[in-house]
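Every protein chain of the complex appears in place save one, which is left out.
Let's look at subunit A:
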Amino acid sequence: MLSKRFGKTAIGTLAGAMLMAAAACGGSGGGTTASTAPSSGAASEAPQEGALKVGLAFDVGGRGDKSFNDAAYAGLEKAKTDLKAEIKELSPAGDGSNRGDLLRQLADAGYNPIIGVGFAYGEDIKKAATEYPEIQFAVVDSASNAPNVTGLLFAEEQGSYLAGVAAATKAKSGHVGFVGGVENDLIKKFEAGFVAGVKSVKKDAKIDIKYLTPDGDFSGFKAPDKGKVAAEKMFQDGAEIVYHASGDSGLGVFQAAAAAKKKAIGVDSDQRLTVKEADLQSVIMTSMIKRVDVGVFEFIKAFQGGAKGGSNVTYDLKVDGVGLATTGGEVDDIKTEIDAAREKIVSGEIQVPSKP
């Protein structure tokens, strides 16, 4: 009986799906005929003169993450108001299977330049860039890998150095901690800068370092529970301030800090402003800001000025590509120390290591 039912229902499904499929064919057929006549495929080839059309593709998670992606969007919006650009931003499917398709859809719709947010776009941008050599691409957090790709990189180690200076100056016992999301080259830059900053203030400082997941396992950026456990351990061991570079896992670090009545340092955006929970805002002493918005906006501006890709642009302290947040006023009393360190880095007197 069950098989009979399966058979019958299969027919039902078949018929229903065929309806949808038939409709789909009709739609695509119509689109073909309508578009072949005037443009015959050439529209996407010619770069649009005059009008600036900027496309941006987010990584999984998309807009509304109150951090990385939203910062990129802020840069895009600035291009809209300041440069009168027409903008379009797309988010990929939850499984990230269509990153390349999004880039192609933007390119086919005449967008130029196109920006991929996040290192996951590295490979897809490379492919799209060879397919659309007339379009300029940029990728955030990944190096340039084609003549028409600009790598938008950040000197995270310099901002982290300042965070280290702030932490070491504030921590009376000289015991601080660092929680990294994923142990890859990117997050190691945060660690290297932070450690150098702490040691510049207190040579004998004790620094607990913990990575949530090994390289290649990106769940460490989305695991507040693991972040909480790691930070709890550090606070129990006597750490006074914990700096995190772990994406969404940072929420767990803040929770642990609130429970232990200690302090934490946020990352990427001014997290004292972006964290929703009021009781967690007060534990965020400062944040190492990575101005993805500056990077995105400056890239668009440079494109307008005729800049071509093929190289990397690093946004550092000198151009305020990275920095330290002052919201809440908790680091106002050590402003002189921070500014001194900043000036030394900008002048080149201090070379911050980017590898631990």
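Details
The rule is short, and it goes like this: a contact is a pair of C-beta atoms (placed from the backbone, for glycine too) under 8 Å apart; a residue touches a chain by one contact, two chains touch by 3 or more; residues count from 1.
Just so we're on the same page, contacts and distances are computed from a predicted model.
One chain of the complex is hidden; its UniProt record names it "Simple sugar transport system permease protein", one of "Methionine ABC transporter ATP-binding protein", "Simple sugar transport system permease protein", "Sulfurtransferase TusA family protein" or "Na+/H+ antiporter subunit A".
Here one chain is not drawn; of A:65, A:141 or A:232, the residue touching it is A:141. Considering the whole complex, the residue from A:134, A:185, A:320 or A:343 that touches the absent chain is A:185. Across A:53, A:66 or A:127, the single residue that touches the chain missing here is A:127. Counting the whole complex, the residues of subunit A in touch with the unshown chain are 1-21, 23-24, 26-28, 31-32, 35-36, 39-44, 88-102, 104-106, 108-109, 119-120, 122-124, 127-128, 131-132, 141-145, 151, 153, 184-186, 214-218, 312.
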